[in-house]
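This part shows subunit A:
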Amino acid sequence: MGNSGEPKGLDPHIVSGVLESNIIRSLFEGLVEAHPSKDGVAMPGVAEKWYPVDSKRPDEWIFELRKDARWSDGKPLTADDFLFSFRRLLNPALASDYSFMLYYIKDAEFYHKSQRTYLLFRKDANFTEDWWATLKNVDFGPEEKAEENSFNFIGLDKLSLSNLKNLLEDPSLFKWPKNISPSVRRSLIMKNLNFEKKERGELKKDELKDLWELIDFGATAPDKHTLKIKLNSPIPFLPEITKHYTWYPVPKHVVLKHGNIGERFTKWTKPENIVGNGAFVLKSWRFNDHIEVSRNNQYWDRDNVGINGIRFLPIGNLYTEDRMYFDGQMHVTYSIASELIEYSRKKYPQHVRSELYLGTYFIRTNVNNKPFTDPRVRLAFSYALNQKSLIENVLKGGQKPASGLVPPFGNYPASDTVTFNPKLARKLLADAGYPGGKGLPDIEFLTTDKESSKVTAEALQAMWKKHLGATIKIKQMEWTSYITAMFEKDYDLAAGGWIGDYMDPLTFLDMWMKGVGNNRTGWHNEEFENILGMAAQTGEATKRYELLAQAEALFLKERPILPVYWYTRNYLLHPDVKGWNPLLLDNHPYKYLRLQPDLENRKD
Partner candidate 1 sequence: MSLLKIKNLKTYFHTRAGTNRAVDDISFSINKGEIVGVVGESGSGKSVTCHTMLGLLPQPPAKVEGGSVTFDGEELINLPHSLLRQIRGKRISMIFQDPMSCLNPYLKILDQVTEPILIHENVSRNKAETRAIEMMKKVGIRDAESRAHSYPHEFSGGMRQRVMIAMALVTKPDLLLADEPTTALDVTVQARILKILSDLKDDLGIAVLFVTHDLGVVADIADRVVVMYRGKIVEQGKTRDIFEKPSHPYVKGLLACRPTLETQYQILPTVEDFLQTQVEKDGSIMLSECPDANKRLAELKSETKYNNPSGDTSNVLLQVKKLTVHFQTGGNFLGKPPKIVKAVDGVDLQIQSGQTLGLVGESGCGKTTLGRAILKLQNTKSGSILYDGNELSNLSQADMLHFRKRMQIIFQDPYASLNPRQTIEQTLVEPMLVHRIGSNHSERKDRIVSLLEEVGLGAEFLLRYPHEFSGGQRQRISVARALAVEPEFIVCDECVSAMDVSIQAQVLNLLRELQQKRNLTYLFISHDLSVVKFMSDDMMVMKNGEVMENGKAEDVYKNPQSEYTRELLEAIPKATLSD
Partner candidate 2 sequence: MKMTDPSKKTPQGSSLWKDARARMAKNRFAMGGLWVIVVMFSLCFIFAWFCTDPNQVNLTNKFAPSSAEHWFGTDALGRDLFARILYGGQVSILVGLIATAVSVAIGIVYGAISGYAGGKTDAIMMRIVDTLLAIPFLVLVIVLQATLSDWSGDVTQWIVGNFKWDKEFTGRLTNVVPLFFALGLLGWLTLSRIVRAQVMSIKEREFVEAAVALGYSKGRILFRHIIPNVLGPTVVYSTLTVPGFIMYEAILSFLGLGVESPNSSWGVLIKEGANFLETEVQLLLLPGLFFSLTLFSLNFLGDGLRDALDVKAAKD
């Protein structure tokens, strides 16, 4: 099975990529599992049963774990392992990219961001509401913008005992938010100072306790086989989220054997040490060559696992991958090179798969740069995109023209506002003061160094020239430079895309709020955020979807990004492989796979 590249590791709490998840899904199992063919349906995993305490307001959930759940080394898997995993993932020292996936759990965020100040104050009785309100929106965490090693850069929450002492001497060392009075300021420092003194003043650095004691964490274990999770807000789709590998349990006993909880580089994921609870166990790992997993005999559902093992190949080169497939070296490819799609359709009709995927390809506009400060220009550029022609002639992957931001799935009312309409486009551009593209500056279209993105860019370039008379300069950059350029808003237009983390519109919408790292357009909008806020507080599913749809509509009206198409995953799948069905998240549960008996000897 093609897997595009060498994983950074197999620790579910550290990795953050798709290709890693593909392997991890075989080695670990979450509370609930994906359904082999139906999206948004949860199958029992480690948990046998799960239900909200109050189905009206699903902000507290019970997961009943199966008694026969075991680790691959035979040790029983208990709720404690989950609690440990959550705490580990949230541990600041571990610095996991994906900890925010647990922010739904009560107090998780405070702990992970170690917001000492807030935690110290929130229980404080003689702290009146209005202070409370002012403090609440103040972030005492580290500010990257602040100058190197200034107290703001470190963050009030992170200041050490000595630092705090100095600060007490000279409060001006920390740039305080306007609305905090000197007295409050003083008490803030004092509380932190006392805490440091009392809790860990005399301790040595390495044995410093973190703030775990201060929070009352949402996840608890009433007994060995029950997991109770209290959320910040109602989340009807929590089971969906728990399918994500960040929610997978890690074996407490093994992890601690090779290091303490906050240690990132421990040997527990080394082939000889790693212990999982998934349908498979790691068999062999040759760096940059292959990773092979085989049946896990400790797995609770071992009898229903259909294949003996999987071999993941880190093939970076699409063409090589496809050629290897044609040469019969593998069963599933990671994808097909667009040049080869039609060819494959012709030669191997029953092998080619093109499936809709929970992702959107769009083009970011830099709303701080002329001419995209003007929404009309953004709309014009969007209307000038002949999505259909692009898909049929260039991509050829059966992608769907993106009529909105959120791809259609479940019963979410997909938007249909984005269309190809050159006339309207020209009109809008004219209204904006650029009739026929006159007066438009040279526009820089940022894209990556892949051949495919080059072709796409050239096609789009041609469309904009044709319909709007705009001169676009394509700027190819290698990946990191490209990301950096977007972060620094050093672009006019930038190709981009987003793959949903979980089955909910929110994963496409919440990234456009103010100050979210992935926004990068400079666009933000009060109303938009309020709507999302409201949605977050509603437990009722349909109502919630309506609000989200409303937010999306608003977003598309402003159109800080130009949706182009909804991703499809194109890949080659050998007909021998049974039980592999289209899934929006492409998170195929391997245990349901079957191979024709006469081909048993051939490995994936």
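Observations on the structure shown:
Going forward, contacts are C-beta pairs under 8 Å (C-beta built on N, C-alpha and C of every residue); 3 or more make two chains touch, one makes a residue touch a chain; residues count from 1.
Candidate selection criterion: all candidates are chains of the complex that A comes from, given by their letters.
No experiment lies behind these values; they were computed from the predicted model shown.
For subunit A in this complex, the touching partner among the options 1 or 2 is candidate 2. Interface residues of subunit A facing candidate 2 in the complex, by the touch rule stated above, are 319, 337, 339-340, 342-343, 389-390, 393-394, 449, 451, 454-455, 457-459, 461-462, 466, 473-478, 481.
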